[in-house]
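Each chain you see keeps its place in the complex, though not every chain is here.
By letter and in written order, the chains are A and B; residue numbering begins at 1 in each of them.
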Amino acid sequence: MNDISKYAIATLGSHTALQILKGAQDEGLKSIVICSQKSRRVYESYGVADEIIEISDYQDYFRIEERLIEQQAVVIPHGSFVSYVGADRITAEMKAMYFGSKGILRWESNREIEREWLKKAGVNVPKVFRDSSEIDRPVIIKFHGAGGGFGYFIAHTPEEFHEKIKEFPNQDDYVIQEYVVGVPMYVHYFYSPLSGELEIMSFDKRYESNADSIGRIAARDQLDADLHTSYTITGNIPVVVRESLLPMFFHIGEQVIEASKSLEGVPKGLYGPFCLEGIIDPQLNFRVFEISARIVAGTNPYTHGSPYSWLRYNIPMSTGRRIAREIRQGIEEGRLEDLLG
Amino acid sequence: MNDISKYAIATLGSHTALQILKGAQDEGLKSIVICSQKSRRVYESYGVADEIIEISDYQDYFRIEERLIEQQAVVIPHGSFVSYVGADRITAEMKAMYFGSKGILRWESNREIEREWLKKAGVNVPKVFRDSSEIDRPVIIKFHGAGGGFGYFIAHTPEEFHEKIKEFPNQDDYVIQEYVVGVPMYVHYFYSPLSGELEIMSFDKRYESNADSIGRIAARDQLDADLHTSYTITGNIPVVVRESLLPMFFHIGEQVIEASKSLEGVPKGLYGPFCLEGIIDPQLNFRVFEISARIVAGTNPYTHGSPYSWLRYNIPMSTGRRIAREIRQGIEEGRLEDLLG
């Protein structure tokens, strides 16, 4: 059995770093956080980082990469990592060990080919309108890459679309999607390439400003003040699903994994944590509007385990810790290579 | 002391089965789940079932009942069990050991006599209108037996009622209830017949499609799209109550237990888990619109214990485990009979 003490886990200090670092420690791996001067306070206070590497700009990742390679650190990508370092540079330049399929970043970062993948997996995706003239029902216009969800809007007609789009003069990378009425639900999966098993770790709903508070204002007052909805993510709220929906969620997750195996440029397929982001409509259909092929912030309510992960593990198993456990097993069994993209 | 290893706990694989099965295991009792082929995946993944009995239709319960009797399994009823097997057949045909008062099912399944019970207990129930012509304030029309809450509607006048009821041509089993403005609150109790003590296990609020997301849409957009509210239960969200309300919640729960002791056909009264479903209005009155005389899905956020059960037990005590603990104590003390309906 290989010695795990010669390895480390590293990530950028943001997004889901707290649970990733704590998870590494709990599994006996050294934890390294790369962060800015103003963020180190956070990782010090919670005591989750065995080493802090300070950089002035997250895009300076490549300046310190050698230190990660020397320590045999496996880098865990999360939304901020992908956003700061960039999918292209991750694929072309990154030399440190990387947990996950780098090839999946291309599929995840482009809504059109992401949609192909989901449809191939038989997932129920909302209709997308290729041209604004086709709008014949409520639609949501999402600007791609909009940090944290800011800048989405809803329209009902081509006319309304043209009026509202004027407020976003410099953004032409958007999607016009059927607006599905129902409750948002985020499903957090983990697929283990070592065991070949899919797990459901937890569920959450986002806490968006002002979407999740505009309803606190009486309709009459909203009309008076001419209020509009915005979708900036500020946090996450724990939720559990109706137990009778779990077979469906397992099934969908397995279809997505299966379909990922034949995606171009992704020889190992999707593995590790991923999230299906959708709406449960009043007829209990799960309409999926997006997939994140990595850990997402919706797992943050569960740094000490979720109502689901406690059932399976009987110890506090966050998604961050689940990643560390997979890596530990990979090291111990000499199969670490199977986990690297 | 009797040997608990000769007994088992069994339930249908749905609703609250995960916590019931895990709770049985944690208390040292064998756990048996009866489920469909597509559901077994769930109970295998979470490792909570010592035995899985597969049936193709939940109504086939009676085909496998002999296997439960042979294993001295105590069956835990939940919403899906009562719904699939049926209150009548449970009372008339079921031979396996059954946790709870079977007689209470009749009181719980009929809104009119349920209401009698609650009023007798001194509980503050919303006004019910016997005839739609009497509607003089906002009312909610609830179709009884509507799975998961789908098909409720709100009206303000007899005219609006008559217009909206047309959308439900085949349903004439409904109640017209005063629409109480305030926040929904579900109180999860456990009454122990062995100790004679009432406990408050937890609180939750439901996560309903689309009721819990319609407010995310600005009033102006809702009006444009002519959106209506529906109440399909998709999951549950944890919540704690204002501590100064706890004396009231204990008092109401005790009144309900006391009143249940004189209900016709319920010699042992209500015991085990139950839930009061209501609204806390802005004056902090708790208006109760329904009672569930069994475990409900609102306890699912707390498979690893709730902010309340941790105080009392110092171990992860879900409502499912609380049931198993009561049964274990009943077996050990030779009082199991006291727990069976």
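Following the convention adopted for this analysis, a residue touches a chain if its C-beta (ideal position, glycine included) is under 8 Å from a C-beta of that chain, and two chains touch if they have at least 3 such contacts.
Keep in mind that what you see is a predicted model, and the values were worked out from it rather than measured.
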Complete complex - number of sequence copies, 2 represented: 3
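Please note the rule applied: only the chains that are shown with their structure count from here on.
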Mean-CA-position distance for chain B and chain A (Å): 34
Complex contact set, residues of chain B against chain A: 14-19, 22, 36, 38-39, 41-42, 45-48, 80, 148, 150, 207-210, 212-222, 224-225, 227, 230, 232-238, 297, 300-304, 316
Interface residues, chain A side, partner chain B - complex: 138, 154, 156, 181-185, 197, 199-200, 203, 205, 208, 211-212, 214-216, 219-220, 222-223, 226-229, 237-247, 250-251, 279-284, 305, 307-308, 310-312
